[in-house]
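My questions all concern the structure below.
Every protein chain except one is present and positioned as in the full complex.
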């Protein structure tokens, strides 16, 4: 079998090697584009003291929220953690560390981690608590702060379609943080809705080239909706 | 007419406002994915003292090379300028300034320019002439140099298909520097092979969202090949 | 009379120009999309990775993969594009969005804004708000002029952790439209039937009042 067949057949294989104290990067925005079954597997493994880098932390009983519930997360690096009462409770009880990071900075930190850029300057957060203790430099008369790259021992991403090379495409706003997380994991695991034949994905329109992906698994998704807002049919 | 119809009908309109001394970012790699007719229009306009940021500078009689021939370029920021004797001649005769920039750094500088990142650190060029005079900072025990963003008064890009919103898709390796250039021009002009109906481009697979593009024109392309290498048919 | 949420949205909508790319924050800003003036087209950017956001879907269109930054189900209009969070914030940070409308807890005379945290009470995170206020040139803050208990929210100095420093130039409240410059609030317009005195009373930061303060045109 070719070294480019990255398909694994069990969730145990997909998350093999995950250990206590590791850093896990996770794509997803709210409950959209999350790795439902990989997260379940992390819960099953019971590994502790994880640092999880993800824009949000799911809800109490779904998504990353279930790892808070089981107290497997030591620290979250996120931009927004509302919508999760467990989170608030653990934070106020000092059971959880959190590093609040502006959403765009978080996305760029992961991209930088994958792209060999150890640090970059941004105006986001200048003069706020986010800028505390960070180097400030002036460019063209404006102040910017230095933000450093993020990488992870594991990255978990959710894609729409993938092939055995690890090429991935995402669907609509389920893309979000997944492409950046994919680039920044030492081991990147992709959970896809549909595993397609090699050559089926148009090479012009691959969101994540297979070079970034170590393991691929096809999953079944619930795709829970957080806020179901509708227009009345005319 | 909607403010989102960016189609112009003449090359004069496409390059309207270009003036002596401006900085022009141009996508393209060699002769692949270049803005053939926009470059011709710059020649016709006769504007002088341009700073041109482009990975290469075409060949003597095609692509950006024709603007060297007509001595409209004061300075080139490029990674590779072989394949062009005019370039060499003008450089050795001190008629042209050149800022040689590593290819990946050049791409990232343009991306940074479009993304509001004024500077970033890279290991590329550390300990070489490229690093001379640049700030060095250590991250995790390794030295990196600070590179600054590039933006332009104009950006010219070449796409495969585009719609009147300015949404663009590129084809194969004709993508190259075009997407980054598109983000970093105060005025971005796209020359497309095919202008398609609104809605025809799949929103999941737009390479350059229309927000970056100010003007779109449909062109006829020669698509000259620099090195025609073939395998004998079996 | 203080403006209703809908009236706030209507007033903001008058600032829209044809061809604008606009980011609307959660809450009142979202309502602005219902009042886009006749003959004007704008395109809405949702920072979770969508340019060209449309209205909420009808029941049969609901798609878990298509949400806005408030995690609500939405639709995409013709000409829309989807992209990653890094690409989305490249747009925002790079100053490509023409107008940003967002809410706040407090704004002060220096153009500082506090909108994401109340220490000890509310720790939800800044989401994309810090990037939005740092990346945009053209921002309108919408909020009530004072809290439910009548405490001013337009202050000499913000008391809550800042979302951004020296970045806000225009604030629309339920009572007034205010410009911030030279370290002062400048009263531009008042809500229909609201007196300058009422506004003055509920504004803690220095307020410059010109001789004539027109009522808002809604």
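Observations on the structure shown:
Each chain carries a letter (A, B and C) given by its place in the written order, and its residues are counted from 1.
Here is the rule we go by: a contact is a pair of C-beta atoms (placed from the backbone, for glycine too) under 8 Å apart; a residue touches a chain by one contact, two chains touch by 3 or more.
Computed from a predicted model, the values in this text were never measured in an experiment.
Taking the complete complex into account, the chain left out of view touches A, B.
The hidden chain makes contact, of the residues B:78, B:167 or B:214, with B:78. Of the listed positions B:11, B:177 or B:212, the one in contact with the omitted chain in the full complex is B:177. Listed by residue number, the positions of chain A touching the unshown chain are 2-4, 111, 113-117, 163, 165, 167, 183, 198-199, 203-204, 206, 209-212. Not every partner is drawn; the one left out touches chain B at residues 29-33, 55, 78-83, 88, 91, 98, 100, 102-108, 110-111, 122-130, 160, 170-180, 207, 223-233.
Methods note: only the chains that are shown with their structure count from here on.
If chain C is removed from consideration, the chains that remain stay connected by touching as one piece.
Centroid distances from chain B, each centroid being the mean of CA atoms, peak for C.
Here the spacing of chain A and chain B, counted between their Cα centres, is 32 Å. Taking the mean of the C-alpha atoms as each chain's centre, chain B and chain C sit 36 Å apart. Mean C-alpha position of chain A lies 28 Å from that of chain C.
Residue positions 115-117, 203-204 of chain B each touch two or more of the other chains.
Among the residues of chain C, those in touch with two or more other chains are 76, 82-83, 89, 92-93, 135.
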